[in-house]
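Of the protein chains in this complex, one is absent; all others appear in place.
Order as written gives the chain letters A, B, C, D and E; numbering starts at 1 within each chain.
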Amino acid sequence: MTSWLPTLKTATPEEGYDLAVKLSRVAVKLTQPDAEVRDRLRPVYAEDSDALIAASQVVATHFATVAAANDFWRDKL
Amino acid sequence: MTSWLPTLKTATPEEGYDLAVKLSRVAVKLTQPDAEVRDRLRPVYAEDSDALIAASQVVATHFATVAAANDFWRDKL
Amino acid sequence: MTSWLPTLKTATPEEGYDLAVKLSRVAVKLTQPDAEVRDRLRPVYAEDSDALIAASQVVATHFATVAAANDFWRDKL
Amino acid sequence: MTSWLPTLKTATPEEGYDLAVKLSRVAVKLTQPDAEVRDRLRPVYAEDSDALIAASQVVATHFATVAAANDFWRDKL
Amino acid sequence: MTSWLPTLKTATPEEGYDLAVKLSRVAVKLTQPDAEVRDRLRPVYAEDSDALIAASQVVATHFATVAAANDFWRDKL
Partner (left out) sequence: MTSWLPTLKTATPEEGYDLAVKLSRVAVKLTQPDAEVRDRLRPVYAEDSDALIAASQVVATHFATVAAANDFWRDKL
């Protein structure tokens, strides 16, 4: 079986950011496994600025981890 | 007696993520030890996007710790 | 007089987690020193999922500190 | 195609701060891709002090990452 | 003039925790310099579990900094 998270290593900072977004969403799926419910919630919170900022906060926390795991992509410079 | 947390070491990032989820939930159990109450609360907050995002934030914080403990699983690469 | 926090060192990750819980609660006691008030608040927030998740977030932040202080209990492996 | 995030390296702390702001906003765009909706939400949350503080928190988290990536711009001193 | 924060160094973890509490409160004073207003707010939020947990979160964040500054008081062990 393929892992959804085989590594924290990414080729670029942008891909690292995308991975941070993915890491944020997986926890939501684990708490609310029903895709139908999540689809129902999405349009509501996507119009709620508090929820948008809170979601951005989770991405920021994961991005810190992914960036550290990649040594901030320093070898790309 | 077996410890619920014998180590922060995991074989893969995905298992590290699962451990972060576990670490998040144990604190809830310690504050609300009554399983019946937790079972009653779960369906409510699982449909509350604010709660889902907040839960994801806790996972993100624990995942940072677990990832650091595993040196970001760098030796797997 | 004995200190309530003589060290951040713990024998195991599980004891480190318990210390993180303790560190979370002491701040509440310092802000609300009246045990009677805290006893009155506890049953209310223990049934409030937002509060339970927020409390878990505080534990996560302290656990990161305790884990780092113990070098993630790496020498136990 | 040009990446929106080619590097975390910036010439100065101020540019690093600007990058942190950018990192905060991209997550919002990914959750709410509709620019029209975002334009509608902006004036509301820009007058909501809770939202302003929460947005500042996200910037702070990203700034920590960017600052570490730049070794705190120590070589500029 | 004496500084309210001459150093982050403390003799013990417990004193480090007290410093973290102090660091949390100073920011409140800087935003609301009027002691009379703060005195009026205190009894209200001291009975609000959400506020108590949020205040504990701020202490946790500062404690992480103070603990790192003291190398986790490792030389005391």
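Just so we're on the same page, contacts are C-beta pairs under 8 Å (C-beta built on N, C-alpha and C of every residue); 3 or more make two chains touch, one makes a residue touch a chain.
Keep in mind the model is a prediction, meaning the values are calculated, not measured.
Subunit D residues in contact with the hidden partner, per the touch definition given at the top, are 12-14, 17, 21, 45-47, 49-50, 52-57, 59-61, 63-64, 67-68, 72-74, 76-77.
In the full complex, subunit E touches the omitted chain through residues 3-9, 23-28, 30-32, 37, 41, 44-45, 48, 50-51, 54-55, 57-58, 61-62, 64-65, 68-69.
Here is the rule we go by: only the chains that are shown with their structure count from here on.
With each centre defined as the average position of its C-alpha atoms, the distance from subunit A to subunit C rounds to 27 Å.
Inter-chain centre distance (subunit C to subunit D, centres taken as mean C-alpha positions): 31 Å.
The centroid of the Cα atoms in subunit C and the matching centroid in subunit E are 16 Å apart.
Residue positions 45, 50, 54-55, 57, 61, 64, 68 of subunit A are each in touch with at least two other chains.
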